[in-house]
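Some chains have been omitted; the remaining ones sit where they do in the full complex.
Chain IDs A and B follow the sequence of writing; residue 1 opens each chain.
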Amino acid sequence: MISNPIARAVRGSARCWRHRAVFNGLPVSSSVSGWRWRSAPTRRASSAMEELLARVAVPLPSYETRDKSPPPPESTSLEFMNFYRGLEKEDKAGFLSRLSQDCGVDHRAVSDLAAKLLDTQRRDQATILQAEDRLRYSLTPRYKQLFSHVSRVPGGVKFLVDLRADLLEILATKASDSPHIRDLNSTLKSLLSEWFSVGLLRLERITWGSPCEILQKISQYEAVHPIRNWTDLKRRVGPYRRCFAFTHGAMPGEPLVVLHVALTEDIADNIQSIVREFATLDAEEDINKINSAIFYSISSTQAGLQGVELGNYLIKRVVRELQSEFPHMAQFSSLSPIPGFSSWLQGLLSQYRKEGRGSDLLSEQEWAEVEQAVGSNPGTPAADSLRKLVATGEWTRSEKLSLALEPVLMRLCAWYLYGEKRRGFALNPVANFHLQNGATMWRINWRADTSPRGVANSCGIMVNYRYFLNETSRNSALYLQSKAVAASEQVLGLVSQFQKNSKL
Amino acid sequence: MISNPIARAVRGSARCWRHRAVFNGLPVSSSVSGWRWRSAPTRRASSAMEELLARVAVPLPSYETRDKSPPPPESTSLEFMNFYRGLEKEDKAGFLSRLSQDCGVDHRAVSDLAAKLLDTQRRDQATILQAEDRLRYSLTPRYKQLFSHVSRVPGGVKFLVDLRADLLEILATKASDSPHIRDLNSTLKSLLSEWFSVGLLRLERITWGSPCEILQKISQYEAVHPIRNWTDLKRRVGPYRRCFAFTHGAMPGEPLVVLHVALTEDIADNIQSIVREFATLDAEEDINKINSAIFYSISSTQAGLQGVELGNYLIKRVVRELQSEFPHMAQFSSLSPIPGFSSWLQGLLSQYRKEGRGSDLLSEQEWAEVEQAVGSNPGTPAADSLRKLVATGEWTRSEKLSLALEPVLMRLCAWYLYGEKRRGFALNPVANFHLQNGATMWRINWRADTSPRGVANSCGIMVNYRYFLNETSRNSALYLQSKAVAASEQVLGLVSQFQKNSKL
């Protein structure tokens, strides 16, 4: 397989699913990694852990001396890092559990100070503020202080990003699920949010003149439309394309989020025309043909930064960057995959197996067309035939079937994107990401990704989330607060076609 | 005056005292700046402030929705920044007071949650952790959230550094001194500490090939031994010298702390031989003559980062850097000024005016020598004569007087550095800085700074704080916890000579 040479050049296994993990805010499924977490360490390991934690995760200084306490020597932090790195994977869960339980806050002290605070309520403001500040200080877990020290050591920040990736996997695989470990995770996340605050990130444009080291990582991290070889890669950074990444001073040479943009006349409705078109590889850009910026791939590279908002900010910075390069550019839109649509559809169809057909999915006439196109098979229920067609992607080889299925799949897809929810927000992680950013679900595109992967994942359908710059703030707030989805006429039309039939 | 050309090239006034402010942890005195803070804004300004704060410092999202709340649009943060920048200096104090009072925590909510926490004490751990986390969240001031948003905007971090400089000045000048404004200051300091965590700083070596922009700033910020002209400056980055600075991604082109190092055979005892010696300006370094690294100047450039530990880390990073360049280098030491010694001495002497002499300061014989050298002046008490001599520096012109005063001034100086305290720590800010870092008070040097400035500040005396690398951790902890000062035989000998006479 042609893509191997590139892939193999980089150690570490496929990270294809990482961006999903980031975008939908859900833990990655346990099947991804195949690690097994051991619930408790061996006794010997256990005593070594205790001994280490006692040494490195020391109690906080008293409130009075908090500004007069020297940090521990760097060697302490390095010892902690080496110890953790040296653990077998299955022992890490146990270690982190212990850290979260033994090195959290001092509950007794907290409740004492809470009681004191209640006593001060009638007192003057200065006294109340004091009491609050003491209480706040007592609520600082010891491990937070430890992480702060680690962050000061060379390589410490990257270490903590990777440690959080472990934590997320532990939580996802239920290897450990105590409230303590969830607290540990949220403390670490909030520290990382400070360190990876947008003000501290650097926007870099990646070109063919960028270091090979970076470009290889770009190639490796591209999860949405895999890069197969040098020509592919050169294309992504060549004329009519832009590639941007956020980097961070504490992790030099490491792109954190990568955004690929195509510069086009109209809003693109097909991904192959972007990633497989090489006619323009050495062209000079004609500024008159550049009206639209199409975000056709965005990938997060650090599992441990899940939930730390980067992608959203990257899109906004890139929009500013492009506006200053092309002052008249007016159209900004994604061209996005719809991972999960096929699976969802097959799940749906399998519910109709017994019934034979799902009369609320397809109309009678549509079922008839499908059966005719398939060549009716008396023993098999139509829903089952359709399910198999979708699973194999064979329908794409028949013009007739394609024509018959287009209206059906389009309205089902519209519903999947617009109507299917998880805790009130879009089930589809990519949709959820762009809607949070304030984009509008703008156009669903048939035959937009005709690669085997595209057919398998989403019946070849893709969607544009469009960024109307003066509406994104409002859209974002509406979505996050009222769960309202901004959508175009086309999308709403397809949704209402679906609803007419469906009893869902 | 020769130094003008350089100084004038940079806007902004003298910052000579800034490094002191950073090193001793004390607010700069109000006489430095000459601003006047107005205690309360005018009514009209006042209503504009209220209106703005209501808009930009919004309440925190509820605990449940805290991860689902979109950040406000950037324009909100920019509006806040522009508003604040547009205020007259005297209105800033009022504005910050209001911010600290109106946009802190919701005390009622805090006390409710404190009460709830107390109720959960018998419940299971998960419940307790929940209650603690809600309480912790409620203790987040609204302005903290505001500052986080500001930090995400281009230039936002620098804005907050400067805002904190204003806060410190307000506190120092007592323009406002409410507990609220102290809380505001400490919240901002802790945010800055995260953002300027050492892991996020970049060590840069400054050379003659560095951008002029940087070198001019180095020249401007050098507070300890002012740089007079290009030759001076070239000297500081030339052979047998090193100049290092920490920079930060969010403030490009801005050195945050600057450390000047001289590479010498022996531990230097005279500053002129370092900053005024140009023989080696074009020499090739002879590695065999490099045994010692002398830190002869360290300057902090950002008043707003007071209390954010940078200098200490810079020295340690530089030591590592030098060790990798010169593996056999074994001696690391400062050659430090003693600001305040002369003032302290004059204060002391003026107490003895009536008595005529201070018999516990100088022995009878020493007083006699001084009187003889001065030419006794029947009407003037000897202590007064001595005070004047010190004030004018005239004694340096008489060999006889110099000889007579050397033992006296040396032991007084040793005492000043070693024995004079403020809240138990060294009164002298430079001493306090190096002792906190774990250095040893190693050698007091006579005729070490013969410049008019050196004579005026510290009778020409300087001191080496020596860094014994395997003792700094222990020294630092001992000093900070038990206030014990590590000192050499020479220093202790001088101190005990002083104590023999003195009744202090």
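Here is the rule we use: contacts are C-beta pairs under 8 Å (C-beta built on N, C-alpha and C of every residue); 3 or more make two chains touch, one makes a residue touch a chain.
Keep in mind that what you see is a predicted model, and the values were worked out from it rather than measured.
S.K.: Whole-complex copy count for this homo-oligomer, where the file places 2 chains?
M.R.: Of the complex's copies, 2 are shown; altogether there are 4.
Please note the rule applied: only the chains that are shown with their structure count from here on.
S.K.: So how far apart, in whole Å, are chain A and chain B when each is placed at the average of its C-alpha atoms?
M.R.: 43
S.K.: Which residues of chain B touch chain A in the complex?
M.R.: 25, 65, 67-74, 104-105, 107, 110-111, 114-115, 117-118, 121, 125-126, 128-130, 132-133, 135-136, 139, 148, 151-154, 156-157, 178-180, 183, 186, 191, 194-195, 197-202, 248-250, 307, 309, 313, 316, 436, 438, 473, 476-477, 480-481
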